[in-house]
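Omission of a single protein chain aside, the complex is shown with its protein chains in their original locations.
By written order: A, B and C. Residues from 1 in each chain.
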Amino acid sequence: MEVLIAIAIGTLTACGIYLMLRARTFPVILGLSLLSYAVNLFIFISGRIRLDAAPIIADGPYTDPLPQALVLTAIVISFGMTAVLVIMALGAYLTAGHDRIDTEDQHAEDQP
Amino acid sequence: MSLGVEILISALLVIGGCFGLIGSFGLLKLRGAMQRLHAPTKATTVGVGASLIAAALATYMATGVANWQGVLVAAFLFLTAPLSGLMLAKAHRHLDRPTVPPTGTGAPWAGERPVKP
Amino acid sequence: MSLALIAALPFLGALTPALTQRFGRGIATATVALFSAAALLLILQHVPAIMAGQTITTQINWLPTLGLNANFRLDGLALLFALLILGIGLLIQIYARFYLDTSEPYARFLTYLMLFQGAMLGIVLSDNILLLLVFWEMTSLSSFLLIGFWSHLPKARQGARMALATTGAGGLAMIAGLLMLGHVAGGYDLSTILGERAAIQASPLYVPALLLILLGAFTKSAQFPFHYWLPHAMAAPTPVSAYLHSATMVKAGLFLLARLWPVLAGTPEWFWIVTSAGLITMSFAAGVALFKDDLKAILAYSTVSHLGLITFLLGLGTKAAATAAVFHILCHATFKAALFMLAGIVDHATHTRDIRALGGLRRAMPISFALASIATLSMAGIPPLNGFLSKEMMLEEAAHTAPWVIPVLATFAALLSVAYALRFLVYTFLGQAPAYAHAPHDPGAGLWLPPAILAALVVAIGLAPMAMAGWLVDAAASATTGEAVHAHIALWHGLQPPALWMSLAAVGGALVVLGLYPALRAAWDGAHKPDAKAMFDAGMGWLTKTATALTQGLHNGSLSRGFAVGLCSFLALGLYAYLSAPTLPGTRALTQISFAPVVAFGLLMTAALAATALHRKRLLALLLTGIVGLILSASFAYLSAPDLALTQITVEVVTIALMLLALNFLPKTTPRKTAGFRKLRDGGLAVAVGTGVAALAYTLMTREAMFPPISAFHLAQSLPGAGGHNAVNTIIVDFRGYDTYGEIIVLGIAALLIFALTESLLGTRWAVQPDHAAGDEGDAHPVMLQTATRLILPMAMLVGVYLFLRGHNEPGGGFVAGLVFAIGLVLQYIASGQDWAAARRRIPYHAMIGAGVLVASATGIGSFLAGRPFLTSNFTHGHLPPLKDFELATAALFDLGVFLCVLGAVMLALDALARLAKPQEGR
Partner (left out) sequence: MLTYALTFAIACFALALILNLWRLATAPTMPDRILTVDTMVINIIALIVLYGAKAQSAVSFDAALLLAMTGFVSTVAFCKFLLRGGIIE
């Protein structure tokens, strides 16, 4: 299980980073959300993996609730962040007429 | 729990599993997009419904707590499946422009632009 | 306390000119003078104690953990400097009042002046070297403002920049040096450091610390080879030159040397570096001064030379030498400040400072002539003036120092100084008067009184040194050397002292030099001289070029490039951390794995990879990302984190709605890019980082925590402490309520920001028309959908309420409930459109956010009423069939705030984007 999750986290991170390195806003936003999945998962597993041990106080065993609490808020915040990024991307596109993120014209070849 | 209930639950589970599999398989197998709509919206819904009831029963038997969420989920699925079907069908008809029979009422299909002469 | 007050007074004074300027320059000057005078009086009130050998200190702990305390001390040395700063400061204020033209922004000048005074006073009074550093930098800044006061003159700007760059750089070096010093001494208070002589001089850090500190002191005191900035700083108004560049700021470096004399001096390093720097500066600058024609330039180089003299004395490291140094600081301040003021007067009267165009002013300006001759002769070291005394002491010390080159150089420098001093006097006031544009005349008392007072001091100290200055010198010298000093300064020590003969030789030589002046001058003019300014500019240019090149290389406006560079450095760091420490084997048993999770995670990774590969088809990529989120939430449920599952699921759908709204505007596909190597680079980088993270995650998961996790406490306290079974929820609303509180506020701010941006977007004209060509299907709002959603809304709300109420004991809570409500509402928007929904919306979303934050805050504050700290929860249990036992806790109230805030924020964001999509006129 651990191996699987570790690989999953790695894949998510790699994909997120590759997308974030693209030169257009939308892929970057997608990449960011992928990356935040990875990060959330990572923080979550820092409480180690325990099956059937939800931290609902009854009769033991419980997994570590703290990372869950942190990730929970992180999920909501990352929505807020994505929303802000989206509106900024929109504004940039609508006012500038293109959605390239790099200011200097190093990607002249990919004019739409 | 009594053997009868256990048999019932197991039967429901098996049925659910089969239907779920069939639904997804049909999605893969059927030809036309319109036909493909049927598989998940019907078979899969039945399958998941069955598994829901089974699970609800099982947990009730195990914990003695009746959890009506299971019922709610089932209700929800039965309510929404046709809607998703409708929307998907509309999308399909809008994008892929399959030939649809006339409505017969003279009025065009919902959302269809009247053909300009 | 009074010391802190004294240090604060000038700063307070700096505030006044802005208020008092409307009452005229006189009032403004009087006000600031009042502050300086008050400070002076407060200082003087301590004099008896100082004379008794005490040290006044004030302790104010500021950042004790950093060893940064606002401690002030007043001893003899500080007293001497404080008197100079405040006394001459007062004279300068008067002088400036009459010197500056009425058209100048006088209030600003006064403010800068007082700022500088405060900073300077702070340096000499501070007992903590970190505090001293702060004031040190402040002097650099305020002097920058003062030198560049006539900012319309390019020379002023350049001079100011040069001074700031040089002294600032020195200051930086000095910070490092002083930090080392404090580190070695085990404390940053002078009282601590001064006691640690042995430890400091034994430590290996001594030499580097010494070098760095000297760098700071030499740049500030314009010692060779950092002397170049001082002459260029002469572009400042003359009062500034008189104040900063003769009496105070340039002496800050000397002050530091004297201050740290007990711990730093006495070693060969100190002796050779400081002495040679001083000697070279002294003779070299004196030589240059001889060939300058600008009055202020002559004075500037003479100042450099005299500073060199004092440095030289401090470098010798003997008690007597230190005494002489202290005494000369005093003498030089008096006559040099006076000379600067007189130069200003001459400048005013004749509108030139070139001594070749001057002459014969003795008749036109008798008062100035008298004062100038006193000051100049003192500078030349002619008895019976105070300059003579201190120079005698200097020569005396030099005479007793091996090797022979030292006394010779000292005499030579003395000779040169006599020469340039005489030249200064003669060329300006004696000889034939050229034809002046309009007849020069003595200025009003306002201008000549300040230098007169100083000249009087010059004479008085010269005639009765012990009575006038002896006590001060003794106190200062004792404070400098750290042992009681009783100097006996007298005009006449008899015929024995070599100093007498040396100065006689100097005078004779000077006359010879002046006799040969034309020839020497010709040689000088012929000689090729390196231009300090050109070198400086070249150096600065090189620095700027390098910095620009570096920045361009790392981050040339291309965000993705900057990001890539950042990633590389992270990778390097991680690699270093991995290689530098041993990795323990994993002890934790692996969790057994079953079929479905494998499938699910396989699906997740496939979806992620596919989304990456197909990211050009944006809608598809979004769909695939959705799958990732979906499976992630499922796996949260599987990994016994139901709360996370619920949250992730609900956030997922609102995110998708958001992205779809955005994608409606953005291009639906990304154009293909040709740069293949870039793909390669990014891919490699991504894979590397991914691998690293995966390895890290695996290592983390297969090892137990090094120390017991804090959450043991949360689990234990969840029920008794917070009255909730759901540990996650109790952490969110209770244990770490502060985090949540801050977070919902952030969320609200984000939503408001989105709203604001949308508004501005609606206001501006768009460069592109979003292509809505994607869909032109006929019925926007299918009736079936509408009908069904009306049914779904109450169900959703029921679920929301249910999740909210039981949130404290079972998975759920404010976040999820808010999101569920939001989904129900979004569905209405989708089915029936924004107008329809807006028409039926009772509460504006802004209000919802506000209410949420208010409720949360009220809950937090409420616990104050119970006399408990912020956000302490209090609870009882209620029972409301068919629900299980739920919570009536303040925590639940807080959760309500969370709920409202989340709901409002999400809806506000989506609503804003939806309004953007509506067809607008005028674009």
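Rule of thumb we're sticking to: a contact is a pair of C-beta atoms (placed from the backbone, for glycine too) under 8 Å apart; a residue touches a chain by one contact, two chains touch by 3 or more.
As the structure is a prediction and not an experimental result, all values here were calculated from the model.
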Query raised in the report: Out of all the chains shown, which come into contact with the hidden one?
Result: A, B, C
Report summary line: Per the whole complex, from C:766, C:829, C:845 or C:899 the residue touching the absent chain is C:829
Query - Touch with the omitted chain, as defined above, among C:359, C:642 or C:709 - result: C:642
Report summary line: Sole touch to the unshown chain from C:164, C:567, C:600 or C:751: residue C:600
Query raised in the report: In terms of residues, what is the contact footprint of the unshown chain on chain C?
Result: 595-596, 599-600, 603, 606, 610, 619-620, 623, 626-627, 630-631, 633-634, 637-638, 642, 645-646, 649-650, 652-653, 656-657, 660-661, 663-664, 772-777, 780, 785, 792, 796, 799, 803, 810-812, 816, 820, 823, 826-827, 829-831, 833-834, 910, 913-914, 917-918
Query - Sites on chain B contacted by the missing partner chain, in the whole complex - result: 6-7, 9-11, 13-14, 16-18, 20-21, 23-25, 27-28, 33, 36-37, 39-40, 44-45, 47-48, 51-52, 54-56, 58-59, 62-63, 65, 67, 69-70, 72-73, 76-77, 80, 83-84, 87-88, 90-92, 94-96, 111
Query raised in the report: Hey, which chain A residues sit against the chain that's not shown?
Result: 51-52, 54, 56
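Everything below uses one rule, namely that only the chains that are shown with their structure count from here on.
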Query - Rounded Å distance between chain A and chain C, as computed from the means of their C-alpha atoms - result: 36
Report summary line: The distance between the C-alpha centres of chain A and chain B, rounded to whole Å, is 32
Query - Parts of chain B lying in touch with chain C, wherever the complex brings them together - result: 68, 72, 76, 79-80, 83, 86-87, 90, 94, 110-113
Query - chain C residues within the chain A interface of the complex - result: 556-561, 563-564, 567, 588, 590-593, 597-598, 601, 604-605, 608-609, 611-612, 615, 618, 621-622, 625, 628-629, 632, 636, 638-644, 647-648, 651, 654-655, 658-659, 661-663, 665-667, 670-675, 682-683, 685-687, 689-691, 693-698, 700-702, 704-705, 709-711, 714-715, 718-719, 724-728, 731-732, 736, 739-740, 743, 746-747, 750-751, 753-754, 757-758, 760-761, 764, 766-768, 770, 809-811, 815, 819, 902, 905-906, 909, 912-913, 916
Query raised in the report: Which residues, counting only chain A, touch chain C once they are in their complex?
Result: 1-15, 17-27, 29-30, 33-34, 37-38, 40-42, 44-58, 62-66, 68-69, 71-73, 75-84, 86-91, 93-99, 101-104, 106-107, 109-112
